[in-house]
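Structure record follows, encoded as structure tokens.
With one protein chain held back, the other chains of the complex are shown just where they sit.
A and B label the chains in the order they appear, each numbered from 1.
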Amino acid sequence: MKKHLKKIISIGIVLAVYALVIVLVQSGALSRHYQSLLVPIGINVILAVSLNLTVGFLGELTLGHAGFMSVGAYAGCLFSIYCDLPTAIEFPLALIIGGITAAIFGVIIGIPALRLKGDYLAIVTLAFGEIIRSVITNLDFLGGAGGLKGIAKYKSTASGFTTVFVVLIITVIVILNLVKSRHGRAICSIRDNVIASESVGINVVFYKLLAFVTAAFFAGVAGVLYGHNLGILKPNTFDFNKSIEILVIVVLGGMGSITGSIISAIVITLLPEVLRGLEDYRLLIYAVVLIAMMLLNNNPKFNTFKENIKAKLRPGKKSAAENASVDINATANVSENAAEKEAE
Amino acid sequence: MEFIEQLINGLNLGSIYALMALGYTMVYGIAKMLNFAHGDIIMVGAYTLSVAMATLKFPPALAIIVSMAVCSLLGIVVEKIAYKPLRNASPLTVLITAIGVSYFLQSLALLIFGSNQRKVDSVIKMAPIKLGGIELTGESAVTIGVTVIIMVCLTLFINKTKTGRAMLAVSEDKGAAQLMGVNVNKTISITFAIGSALAAVAGVLFTSSYGFVGPYTGSLPGIKAFVAAVLGGIGSVPGAMLGGILLGIIESLSKAYISTQLADAIVFGVLIVVLLVKPTGLLGKKRMEKV
Partner (left out) sequence: MALLEVKNLGITFGGLRAVDDFSFNVEKGQLYGLIGPNGAGKTTVFNMLTGVYKPTAGGFTLDGENLTGRPPIEINRKGIARTFQNIRLFKDMSVIDNVKVGLHNGKNYTIAEGIFRLPRFFKEEKELDQRAMELLGVFGLEGERDVLASNLPYGKQRKLEIARALATNPKLLLLDEPAAGMNPNETAELMDTIRFVRDKFDMTILLIEHDMKLVSGICEEVSVLNFGQELAHGVTTEVLNDPKVITAYLGE
């Protein structure tokens, strides 16, 4: 019962968020600037959630996510430029082609790179990302440094948002389901203790690759969405700074927390817009916030402070939850509350 | 003839990479962290030099000393404020903080100096040296010479002085070093100071060879210096020198004979190949995990 209720609530929230954004867009309540950020937010969520699979759940530091994004973007967008199918068929196909191409690169890069650990893996994935970027710049049929032009754009803000939103939901569901399966547990076990994983027969090489390639797939899909939002792809947008930006989103949102990644992607993408009035100081503030967040999260005093606040907030929250559930099932609730209070 | 000139170009560039890579490697050895902001220290060094010479009209020698002092101080302050509280944090947290510091320095430079690149006069006023048909510019001669001298001094410093041996001890085992009476905090500060001073020298040599500085000047060379450090075996001082020089030579030969645009790709490709063959770099030590 409880599980189903949770599911229904999640679906409700998702639909409500979607409806709210569409209403805001159609009524013109959202400024043009904010409207233009809707698709980038969705894309960053997809990138962050997928990178979290490798960084948060597998526990391996990779700095080449932008590389996979670019490979997918170019493959998918090239397909939609040269293909003449109805959009309803062509676009999903482009997404899949982008994803699969990125995944293939994930396999090619992952097999050698994943033998390395920690900082070495980070630098090698960064190197691969930069190699991909240099090579794309040198390929004329991909538009070179000038960029790949003529990619069909979304018809409207609403249709762009709808597309990205659907893909985002699929991404989150796939990654959540993967994590909460025997395969996902194998991935998390590698993060916690590789030697123990091997000792219970987990194929460490395979599951590392699985997480890495799945993340690459969704980065590729995000790349295709990105290309169709701008109508042009430039290799320099996919440099290591883009990879770092996604990594920052994941770390700020919390390693291994999908919800955290989603919230963090929204906040970080909106931040420049929110700080628009401060123009010149934007980057500086971003840097300071980043450092401060890292220092605070590691400050024992701040952590106890945070726990205290959480504890103080909890009674209030609980009573709200109680009120909500009373409406649904009054009798079952009474006994549950009693049990909870006793436990405290 | 052209080949030898390209080789000299490579040595010049490689010397600068090596100086930067030394900073990465020393800090990594001691604090076990990737100091992503190290490249930006070079930028700070170059700006300081330029301000000292052009605005304050300092003589070049004094300007260089000021630049080194400013960078050393910056290195110490950054370590105290941003990295020290994170000694026991996960490597990822430290990495993100270092990235934050890097962004901070870049945006600060952007605020103060604007986004345009600033021209810097070369501090090296030496006539080119002609050897047979090969011309060695004053900049190249000084860069290579200075780097060799610094490397010799640094090696002697680490192996022969008390402070140097303390650095080795801390990099081996922080706890044990402390028990043996080594002042760990001081040693780490000194390491950051030396690494940053070397970065300042790299910055001075870099602007002398290339003639400009901008807020992002340190970013890509920083990454490449880091690649050099990893290539040579991170944590190893001779490794950083070897890695830096190799990287510089590979880069300038690729630019001359293969493709200017693909040079970076080739450099990164070499790193990948080396790490796949020797996962801890050319001169890195292999550590086995105890089960």
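The definition used in the following text is that contacts are C-beta pairs under 8 Å (C-beta built on N, C-alpha and C of every residue); 3 or more make two chains touch, one makes a residue touch a chain.
Bear in mind that the values here come from a model prediction, so they are computed numbers and not experimental data.
Of the listed residues A:41, A:148 or A:210, the one in contact with the hidden chain in the full complex is A:210.
Of the candidate positions A:29, A:200 or A:311, contact with the hidden chain is made by A:200. Among A:191, A:208 or A:228, only A:191 touches the chain that is left out of the view. Across the interface with the omitted chain, chain A contributes residues 174, 177-178, 181-186, 188-189, 191-193, 195-204, 210, 256.
Assume only the chains that are shown with their structure count from here on.
Once the centre of each chain is set as its mean CA position, chain A and chain B turn out to be 34 Å apart.
Those residues of chain A that touch chain B in the complex are listed here as 55, 61, 112-113, 115-116, 118-120, 122-124, 126-128, 130-131, 134-135, 137-138, 195, 240, 244, 247-248, 251-252, 255, 280-284, 286-288, 290-291, 294-295, 297-299. Interface residues of chain B facing chain A in the complex, by the touch rule stated above, are 28, 34, 82, 85-86, 88-89, 91-93, 95-97, 99-101, 103-104, 106-108, 110-111, 223, 226-227, 230, 234, 259, 261-262, 264-265, 268-269, 271-272, 275-276, 279-280, 289, 291.
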